[in-house]
Structure formats: structure tokens, C-alpha cells
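Removed from the display is one protein chain of the complex; every other protein chain stays in position.
Which chain is which? They are A and B, in the order written, and residues in each are numbered from 1.
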Amino acid sequence: MASDFRLKEQLPELTNQIVQSYTDVGSINHLGHCPLPKYEDVISAIEDLKEIIYPGYRRREKLHLGNVTYHVGDLVDRLDDVLTTQIARALQHETRVTTKTEPCGEEQVDFEAKGQAMTLEFLRRIPDLRSVLATDVQAAFDGDPACQNKDEVIFCYPGLEAVTVHRLAHELYKIDVPFIPRMMAEWAHKQTGIDIHPGAEIGHHFFIDHGTGVVIGETCKIGNHVKLYQGVTLGALSFPTDSDGKLVRNVKRHPTLEDRVIIYASATVLGGKTVIGHDAVVGSSVWLTKSVAPHTTVTIESPKLRMQAELPEDLDAAANYQI
Amino acid sequence: MASDFRLKEQLPELTNQIVQSYTDVGSINHLGHCPLPKYEDVISAIEDLKEIIYPGYRRREKLHLGNVTYHVGDLVDRLDDVLTTQIARALQHETRVTTKTEPCGEEQVDFEAKGQAMTLEFLRRIPDLRSVLATDVQAAFDGDPACQNKDEVIFCYPGLEAVTVHRLAHELYKIDVPFIPRMMAEWAHKQTGIDIHPGAEIGHHFFIDHGTGVVIGETCKIGNHVKLYQGVTLGALSFPTDSDGKLVRNVKRHPTLEDRVIIYASATVLGGKTVIGHDAVVGSSVWLTKSVAPHTTVTIESPKLRMQAELPEDLDAAANYQI
Partner (left out) sequence: MASDFRLKEQLPELTNQIVQSYTDVGSINHLGHCPLPKYEDVISAIEDLKEIIYPGYRRREKLHLGNVTYHVGDLVDRLDDVLTTQIARALQHETRVTTKTEPCGEEQVDFEAKGQAMTLEFLRRIPDLRSVLATDVQAAFDGDPACQNKDEVIFCYPGLEAVTVHRLAHELYKIDVPFIPRMMAEWAHKQTGIDIHPGAEIGHHFFIDHGTGVVIGETCKIGNHVKLYQGVTLGALSFPTDSDGKLVRNVKRHPTLEDRVIIYASATVLGGKTVIGHDAVVGSSVWLTKSVAPHTTVTIESPKLRMQAELPEDLDAAANYQI
């Protein structure tokens, strides 16, 4: 070890400069006694919820109807504690942000109670969620010729992973749990490359194949039996601003897809007033900002392509498409 | 802790409703005595295989020809056990799915024996795999001006990560190991954003740069010295269905790329009959469903673009391209 210990003596001063910056640039540090939701706990809750929804796949082996109640009961009990605390923290955080106060101490009690009520309301929805997710698994199997069996879908399809987390986050979103649904959605985004805002409403038998790069905006409405491929964007066409030029939040900015719509790879559909009618098909790489009638197939006119034989002097030209 | 313990009393009933749903919605839970392949063990096998293929990089330091045999011998012995068990489980699962029986107990012995034979067959291929992967590392270094040295490629290029896992998964696929190759491929997809089906046949000196969003379908045939960039899709043009309208699996649905083909970012090439001839170049964002002759360069005609000076009243128009 050749490090010079006199240089080490610079560290305290260096540390003080960093700590000073917590006062000078206070907007990106959280110093204070009101705890934020804990990322690790929110993620562990997702993992426990997946074990409850798809028992016998990823974690505990040799489960059967004779022992599964103990396993699930234990997970439910733990989830009740973890989610109660994390939702309470999220509610407290929301109050702090909206009221610009530090609501710690007494009021905290109410946050805990409200958090527990929301947690139970959420956990009660799991059986129904399982029914819908079973249709998503079926849709993946029916829609992918490379799929050998449904266990493959549950084990390793990123589309199902993203939709599973989305359906959980969306239930929390519907009962007005702040913050945590977004944490869950971004965790799924990181796992799968599929970015679904917790606000999006999605029907049953939903399948995203491959999925990397898919973006589904907050105010999308998606019907039943809809199928999306990698790189599809369901986005906003413009952001209305108020008289002060501030973005208006919570208006419908993203499209509506009716039942049995299929949207192929890298297609882009924009706008809150854009409606893709039932049984319509949007082809690969199509760019759409207008509505499409039911039973319509939309494709790009085979685009004009320049074909050139590659002569020696064209070798450079060839390089001209390098990224 | 403000949670109300009377609310806690609702948990057992809530648990029972969830457990009831395992009977009502039985298609997405695995309850029974036949274990499935274990995801964690399959992943740990990939990590061990990478340590054997690229020793001295990620895990164990100070390896040299004097001690590496002990290190690798230990890894090989462990891999033999882990893969034998996991392949046996995958074979058992396949039998269960195809015969709709619960083949546990006696027959299991045969699965283990077959699993061990397949494992040895697979491990024997590692030296040849190393030879091919060395050409992939060379191709990455030769093809990326930002690359300083080959160790960089082995340490952190997602393209090499995806191709390494693919070549391993493809060997298992070729000796008819079910299920596990897909688990491996989707793990690599999660790590890199590159989705290569284990069935795809890929020649030597293969390089994927950046890689996020690349999709390579099950029946692709890719020659030697081929280079792909981020967002390239090598996909299917249509899915043939049988007389009952069920998808026909295992027909060539994806394109063929001959030697020295280069496909730039976000290009889409579709169809099992589509052949991109040797030394052809497909430009960025091209959309192709037909074959291309050798030595041809295909590019989009510089697309018509609307340019408008942004006058005050156009500021809203500007917003019209917002996603």
C-alpha cells in the first residue's frame, strides 16, 4: 500500500465541504426525522406478492394444498406489517410535500391506521388479481409460437413480469396510495425494459411480447385481448399548460386501445383523443396521431428504399449508416 | 405502531380466500410433488460457466496456470451436479406437460441419468465455445472505435454478455434440453435488453453494439462476421396456423443473414424467406420484408421532413411531438 498518509489528512476537510453542500444544495438530500418509504421493503413486498400469486415457482418448493396455507399465511402476515408501514410513510410524505410541514409525532398514528386499512383493502383484491393474471399467462402462451408451455411464461417472460407488477401497482394507485406504485413500476421497468405507468387501465388477456422499450402512459385505456410488441410507445401528443405556463397534470394525454387490438414492434401511437378501434391492427414502425376505425389494418407503405450495389468507391457510402 | 389488532384478525380469512383461489384458478400455481427447474440454480450455473470461460476477470483473482486447474475442476464438479439435477427436472417437467401425468418416483431415476449424460455432453463443448467466443471478443474490439482494449469487452460489453449466454443456451437447445435454455436467454435479456432465442443459429465473429432492444427470433440463421446495432429486430412476418387455427410451431419464421452483413440501429428485418445476402449493409431504421442481393446497401431515402421556424404561435405546435 503506497498511499501517502499525509494525503489522508485531507479527507476531513473534504468531508466538511460535502456536508456543507447539504445546506447549500438542500433539494436533493433528505435530512430530518420523517422517514421516506424504504425502497428495499417495497421491493421485498413485490417479491412476496409474486410468491403468493404464483406459488411453487420461484421460491418455496414442494408446496401442496396441505402446507400452502402456512406458507401463504406467513407471507400475508408479514406483508400486512411491511405494507402498513410503507404506505403510512408514503402518506406522511405526501402530506409533507403538499402542506410543506413536518407531520411527525402525533399525526403519525393516523397515517399508520390509514396505511393498515389500505393494506387490507389491497390484500383483499389478490384472488381477483390472480384470475386476471391467469388470462395474461394464457394470452402469452396462445400468442407466442416459440412458447412451449405456460410454466415458461410464469418463469421467465418479461411481459408477464411487467404486467404482474403493473396490476399490483394499479390496485394501490386506485385506492390512492401515493408514491409506492411508481416505485414498483420503475422497479419492473428496470427488470424488463417495459415502462407502464401505474395509472394505465389494462383489460384481461393482455400480452406484451419481447417488450424492451415499451412505454405505456399514465392515462392510457387498454381493452381486452390486446397484444403489444417490443418498442411500442403509447404516449402523449402534447402537454396542456395552465395560464402560468405550468404543466396541467391529470388530464387524458394518452391513447385508448379497444378490444383485440394488435400493435406491432416499434409503432408509436400518440394523443389522449386517439382511439384505436376494436380488432384493428397497427403495423410495425407505424407512427399514428389520429384515431383508427374498428377492423382496420394500418401499415406503412413499403417505404422507398435506396438499393445500391457496393462498388469499391461506395465502401465509404456503406459506412454512412453506421451508428 | 398504531395498527389495530382487531384488523389483524381479518388475515386468516383473507389467507383462506387466497388459498381457495389456488383451486379456483389453478393454472398459475404449481402445487404438487414434482419440482420444477430452480431459477436460482440455473442462474448460478450461468455464473459458474462464465467464470470457467473467462477465468480471472470477474470472480477469483490471482489465478495462474499453477492453480487454475483446482479452481476450474471444483467449478466443473459442482456444475455437473447442479446441471444434472436441473436438466432432470426440466425433462420430468416436459414429460409431465406432454403426457399430462405426474411422472414422479421411479421414472425420476431415468431423468437423472439422462440429465447427467446431457450435462457431460454439454460440458465437453466448453473448449470449442471458448474458441468461438474469442472471435466475438475480437469482433467487438475491431468494430467499436470507443473500445480501448479487449478486457473492456469481457468486463462490460452487454453484447458479449448476451452472446455468451446465447451460445451456452444454444448448445443445450441443440441437445434437446427443454425449458432451461429459455430461462437462460430471458436472464440475459433482463441483464442486457438483448433478446436472443436459444434456437437462433449464429456464426463466429458476431458483434452486437449497444444492443438495447435487439430481438433475434428462434429460427434466424446468422452467418460469420455479422454486426448488429441497438434496436434491430430480426422477426417473423406471419405465423402460419393449422386447420384448427392453432399456431404452427417450429417452422422457419425468421430471416437469414449471410456472412459480413451489417444491420444498423432500429432496422427491422422480417420473414422466414427473407435472405440478406453476404456483404450487404442495411441502414439505420430500414424496414425490410424482402430479400436483398449480396454486396447491396439498403437505406431509407432521406425521409421528407417538415422544418418550421418556431414563431410564438407555433410554440404549441412544437409541443406536438411530445411523447
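We take it that contacts are C-beta pairs under 8 Å (C-beta built on N, C-alpha and C of every residue); 3 or more make two chains touch, one makes a residue touch a chain.
Computed from a predicted model, the values in this text were never measured in an experiment.
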Residue of A:Tyr54, A:Phe122 or A:Tyr264 touching the missing chain in the full complex: A:Tyr264
Identified contact with the non-displayed chain, of A:Arg59, A:Arg125, A:Lys174 or A:His189: A:His189
Candidates B:Pro158, B:Pro181, B:Pro198 or B:Gly223 - the one touching the absent chain: B:Pro158
Missing-chain contacts mapped onto subunit A: 1-4, 7-8, 10-12, 14-25, 27-33, 35-39, 93-94, 97, 178-179, 182-183, 186-187, 189-190, 193, 195, 197, 199, 209-210, 212-213, 215, 217-218, 229-231, 233, 235-236, 239, 247-249, 253, 262, 264-266, 268, 270, 279-284, 286-289, 292-293, 295-301, 303, 316, 319-320, 322-323
Interface residues of subunit B (partner: the chain not displayed): 52-58, 61-65, 68-69, 72-73, 76-77, 80-81, 84, 108-113, 115-117, 120, 123-124, 126-127, 130-131, 133-134, 137-138, 142, 145-146, 148-152, 154-158, 191-193, 210, 212-213, 215, 230-231, 233, 235-239, 265-266, 268, 270, 284-285, 300, 302-310, 314, 317-318, 320-323
